[in-house]
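The structure that follows is given in the form of structure tokens.
A single protein chain has been omitted; all remaining protein chains appear in their positions.
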Amino acid sequence: MKLVHPLMKYVRPGAISTATCTGCGDGIIAQAVLRAIDELELNIDDFVFVSGIGCAGWIPSPFFNADTLHTTHGRPIAFATGVKLARPDREVVVISGDGDLAAIGGNHLIHAARRNIGMTVICANNGIYGMTGGQVAPTTPLGLKTTTTPYGNVERAFDLCALTDAAGASYVARWTTYHARGLTRSVKKALTKRGFSFIEVISQCPLQYGRRTGVGNAVAMMKGYKENSLSVKKAASLSEEELKNKIIVGELVDKDMPELTEQIEKLRRIHE
Amino acid sequence: MSKEILTGVYFMQGDIACAEGALAAGCKFFGGYPITPASEIAERMAERLPEVSGVYIQMEDELASIAAVVGSSWTGAKSMTATSGPGISLMQENIGYAVATETPCVLINVQRGGPSTGIPSIHLQGDIIQARRGSHGEYEMIALAPSSSQEMFDFTIDAFNLAEKYRTPVFILSDAFVGHMREEVIIPEPERIYRVPRKLPDSGTCGGKFRGFLDEDVAPMPIFGHGFKTHVTGSCHNDFGQRNVIDAEALDYYIKRLNSKISKHAHEIISVSQDVDGKEVALISYGSCYRAAREALNILEDEGIRQVGSFRLLTVWPFPRNQIQELARKVKSIIVLENNLGQITPYVEAAAGGQAEVIFLPPRVLGTLHDPATIVDKVKEVIR
Partner (left out) sequence: MSKAKKAEIRIAGFGGQGVVLAGVILGRAAVLYDKKKAVQTQSYGAEARGGGARSEVIISEDSIDYPKVMRPDILVAMSEQALDKYLKDLKPGGVLLIDSELVKNLPPEQRFTLYKFPFSRIANDEFGRTIVANVIMLGVLTGLTRLVSFEAMKSSIKTSVPKGTEEMNLKALKKGMDLAKVP
């Protein structure tokens, strides 16, 4: 009997060989998203997956066997906003990287959160520009040497969860690729939220981050995630000093706010 | 009365007429960002779209505006944005994306004085080449140039129809003068407004097995939300939408197919109005300059000078090369009127190929309408 992965039914026929490097975290994120859809028993034909440029943009495109819109660098949330506004009945999911969503596309991220438009944004955050060869990103830790910070990074890293929280997201969670189950749980939660959901996934790029920084291979990097992670609950009782260099994982925001497409629908009803 | 088509006679600003034309064409989505002299279009759409079950959104910038327009178009909505040159500059990357992904949408450029911030309320035809070649790579563009409030209404409908027919973005190249001018606008009965519907695949079609891209005769658009499982990418792709970022042959096919979709049908797209038979001199104009050309012809006729005719480009792009080639065989001189430093003039010269003398005539002061008297003087100088 031929063994078939239970999530293969969601993979576009003929799109098997992925573009990702050995040990990349993107596969774990892809599985978490598809598993969430599977466990919620949702129809993948009701989804539109939107992604940008960078390795993580290839998570849904072309591999998910659904409507997929692979856009320009930085703009997937803006494209997805158009999709969601014109078809509010669709599940719109943006999956992209930290460079795409937080650097070149940072403005769209904060405005989508502010509008509280009903979409899920999953950010694979590897802290570096992987595809272009290991340049510094706005998410790169202070002091890290990259190909464009040969003397160490002098800029602070963005806290994307604090950013989207402040901008007004309904749901914000952070996980690492080590926390595949927690991540899947959060994706399920995000897909059932009415407003804007943001999930940051700290993800390993063994080639551009691990090798250059000396952290090591994918396994070593994921071990590091395990050791340095703290739950939201645990972190609450610790001082800033104790939280230094720690990754706080879990649900950071979960609230109900008026959703954009529902507000627009109300405007239309005035004229009926 | 139909809420989409406000049949009647109006004294209407060009920008407002443009918005009404869009609604009459069936536009259901507007994504934009405020900018002088195009903001009136956004304001009108914000008021009117909810009345016709449409969606208006003011995005965070112009890059997002065009992105949202493309996204909404992929759900089947007729979509548009309206801005001015600085906004178009910001949109260029995603205009290329719309071309590459064969996404119908309408882009209104109410041109103002540039480069850079320039003068917001003064009209310049400064973005003619930008519309044609502003995004990177090799592509074709369709652009229409209205000269009155009525044409802002009519041409916007034409733009939507061309966008649907050829599955491509279409420009309206208006300017601050036409956009802000008020004139009579007649909005006809709904049955007299022709709307090109979007060509869709048969239901039950699956994206992976369906040629939804790169057809010279325009593939049906496998829009989202119908189970087509469409893969849309701005990367080089084949007829099925499958990405290929390795082979030059694939790139060659991709570029040539996208281009020939327009060039093969150029004769159906290009629209010129001319009255040059038996004339010695032709005044070539487009957009607001056409109004000055007409006035100059009135004056010349009053003076008994009848060997001058008008050749107007209603569509600036694709360029009417063959029509101008033919014109150059008929007349001795061609005077090109442009409110810029000569953007289509090199194209006219190339098409004329030495068969007729080509003279470029800008207004004395850029950013103003030509004084008809200067056109008359130039004509007299030419026929002397």
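Letters are used for the chains, namely A and B, taken in the order the chains are written, and counting of residues starts over at 1 for each.
The rule is simple: contacts are C-beta pairs under 8 Å (C-beta built on N, C-alpha and C of every residue); 3 or more make two chains touch, one makes a residue touch a chain.
Worth saying up front: this structure is predicted, and the values here are computed from it rather than measured.
Partners of the chain left out, restricted to shown chains and counted across the full complex, are B.
Only one residue in the set B:P120, B:P190, B:P220 or B:G342 touches the chain that does not appear here, and it is B:P120. Touch with the chain omitted from the figure is made, among B:A292, B:V308, B:I324 or B:L337, by B:A292. Within the full complex, the residue among B:G126, B:P320 or B:P372 touching the omitted chain is B:P372. Taking the complete complex into account, residues 9-11, 120-121, 148, 177, 180-184, 291-292, 294-295, 298-299, 301-302, 368-369, 371-372 of chain B touch the chain not shown.
We take it that only the chains that are shown with their structure count from here on.
Mean C-alpha positions place chain A and chain B at a centre distance of 38 Å. The touching residues of chain A, when paired with chain B in their complex, are 12-14, 45-46, 48, 50, 61-62, 65-72, 74-75, 78-87, 89-90, 107-108, 111, 264, 267-268, 270-271. Against chain A, in their complex, chain B makes its touches with residues 3, 28-29, 31, 50-51, 53, 55, 57, 59-61, 63-65, 67-77, 79, 93-94, 97, 207-208, 224-225, 227-235, 242-243.
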